[in-house]
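One structure is given here, and the rest of the page talks about it.
Heads up, one of the protein chains got dropped from this complex, but the rest are sitting where they should.
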Amino acid sequence: MANTFAFVESRGGELRRVGLEAVTAARQLADATGGGEVHALVIGAPGIAAKSEMIAAHGADVVDAVEHPGLALYSPEVVAATAAARIRAGTYRAAFFSASAQGRDLAPRVAAQLGVALGADITAFEASNDAMVVRHPMNTGKVIATLSITGTPVLLSLRPGAVTATRAPRTARTETIAPAMDPGSARVVPKELLAGNTAKLDLGEAPVIVSGGRGLRAPENFKLVEDLASAFGNAAVGATRAVTDDGWRPHTDQIGQTGRLVSPDLYVACGISGAIQHLAGMRTSKTIVAINKDREAPIFKIADYGVVGDVLEVLPVLTDAVRKAKQSH
Amino acid sequence: MKMAVCIKRAADMETRFKIAANGTSVDETGVKFDIADFDGFAVEAALQLKEKDGAGDVTVISLGPDAVQETLRKALSMGADKAVHLQADVVPADALAIARVLADELKGGGYDLVLFGRMAIDAANQSVGPMAAELLGLPCVSAVSQLTIANGRGTARRELEGAAEILEFPLPAVVTIDEGIARPRLPSLKGIMAAKKKPLEVKPAQVGASRVKITKMELPPERTGGRIIGEGPAAVPELVRLLQTEAKVL
Partner (left out) sequence: MTDFYAIDSALSEEERAVRDSVHRFVDERVLPIIGDCYVEGRFPRDLVPELASLGVFGANLPEEYGCAGLNNVSYGLIMQELERGDSGVRSFASVQGALVMYPIFAFGSDEQKRAYLPKMASGDIIGCFGLTEPDYGSNPAGMLTMARAQPDGSWVLNGAKMWITNGSTAQVAVVWAKTNGDTDERSIRGFVVPTNAPGFTARDQKGKLSLRASDTSELVLQDVHVPADAVLPKSAGLKSPLMCLTQARYGIAWGSVGAAMACYEEAVSYACNRVMFGKPIGAFQLQQARLAEMLTEIVKGQLLTLHLGRLKDAGTMTPQQVSLAKRNNVSMATDVAREARRLLGANGILAEYASMRHMANLESVYTYEGTHDVHTLVLGQAITGLNAFQ
């Protein structure tokens, strides 16, 4: 009967959904290996401890909260040292982190401090004898590796969305603990958090992504893409490398091999030809719609639904139809 | 500034990959290799820092079989000054094992800045850089999309989901480089010739135990696509119907 650990990511005093996914994963593993305890850790500014209840509601038996004014922003050295110390103090089969931007910075640090292996960006996991067996996409998602990882604990970072955060209420012991090092002594100092347009859904979380490419012809025409995204209501706006390189959209909107990897329920590719490095970023989307005036465009080969036409003509009509469909819902 | 860039030789990601007969790796027949995408950004970032300073030294380091020497020479042809090949027949699947070999080499090198690509485009663990930093006891900022160095300190920007953060750190430090900082320059023909004369040291790598093993490698399920449902705005009603009834995403 093994205990599992979950690091619960938060930002600006709020838990992030990926953090709860980590708790759910830990709960699943504990239940699958004899019903051990799930110990969770959350770190932030004073007040974060109030989130313990939410964490317990997702299956944690123990919730440790670290509250410190110097930890309002993610301070990598402090968080890593604290997580490592906490994990070292227990005996865990596995310790779950999120393979989010923060988690991909945090988990390797903790693994190195503990001298244990890390299975990063995993999409599935199970305990198998004395190993953890996980699945991990490689080569821009073109191959899927099954890895067997040994050691105690095994650190794992979960691809966002690989596990669905699920309520599994427990009566948890909660306590506030001190950070493992003084935040004031950290060498890497977080200075500022620049919130993006908070009305904008992040590409990694949006169920729908509407994306634009060169076929839009001019940066002003991205308005049509944004209009369609608004019509869906729960959509984020993405872009191809071609248009981000040209400065039509910020680099952070780029979906592709070296940009964002996304896996929404619906991906609408507008005026995008489908260069391989772009496909690498969105190939795993559940449903793909492509609108392009070139019937030969490679994007049509992977699109579930293709519309051959001028994106500037199709988008307004589609936006209108989506808006009406949503209203009548 | 004395800089080191750790680079990896990786396959061209435009390849249509096939699984090798052993079932645990990718078939390399006919596959083109080059400096892994993000590592190329890291080399370019280091070269730009050197040029901005007007002085400095860039050493590129790579772990792997003899074939990585060609990759190191590519970095030399871009403008790096010297190369170190840490010879090992196989690159382990365990990022910590890799980090330990690199840290051993970097330790004692007196580097002001050690750069990595954000992640190896093939293994996609995004772990080796921060792990190496921990082993070296150096401050580290990962996935840096903007970087300035001045007076022995660095300021870095990292992209988050729907946000960004700014951090400061002292040198010496480790950074891992994300897209957006720099596009790797084309090696000039003179650069290619000059690379042959630059020092490339080969050392056997002491690779320790690897606790990560690839037990299977497979292709993801084929996407079936190619269904054109109509032309122009006239196709919209049918598209909406399919999204509602078939795909159930509307």
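Letters are used for the chains, namely A and B, taken in the order the chains are written, and counting of residues starts over at 1 for each.
By definition in this document, a contact is a pair of C-beta atoms (placed from the backbone, for glycine too) under 8 Å apart; a residue touches a chain by one contact, two chains touch by 3 or more.
Keep in mind it's a predicted model, so treat the numbers as computed, not measured.
Undergrad: Just name the one of B:188, B:206 or B:244 that touches the chain not displayed here.
TA: Answering carefully, the residue with contact to the hidden chain is B:188.
Undergrad: Write down which of B:59, B:77, B:125 or B:210 is the residue touching the left-out chain.
TA: B:77
Undergrad: Per the definition of touch given earlier, which of B:153, B:196 or B:248 contacts the omitted chain?
TA: Among B:153, B:196 or B:248, only B:196 touches the chain that is not shown.
Undergrad: For chain B, which positions touch the chain that isn't shown here?
TA: 70, 73-74, 77, 186-193, 195-196
Undergrad: Just checking the interface: what residues of chain A touch the absent partner chain?
TA: Interface with the chain not displayed, on the chain A side: 296, 298.
Just so we're on the same page, only the chains that are shown with their structure count from here on.
Undergrad: Can you work out the whole-Å distance between the CA centroids of chain A and chain B?
TA: Those two chain centres are 20 Å apart.
Undergrad: Using the touch definition up top, name the residues of chain B that touch chain A in the complex.
TA: Residues in contact with chain A: 11, 13-14, 17, 19, 26, 37-38, 41, 93-96, 99, 119, 121-135, 139-143, 145, 155, 158-170, 179-180, 211-220, 223, 225-233, 235-237, 239-240, 242-244, 247, 249-250.
Undergrad: Using the touch definition up top, name the residues of chain A that touch chain B in the complex.
TA: 11, 73-74, 76-77, 80, 100-102, 104-105, 107-109, 111-113, 115-121, 133, 136-151, 187-198, 200-205, 207-208, 232, 251-252, 254, 257-259, 265-266, 276-277, 280, 283-284, 286-289, 295, 300-310, 313-314, 317-318, 321-322, 325-326
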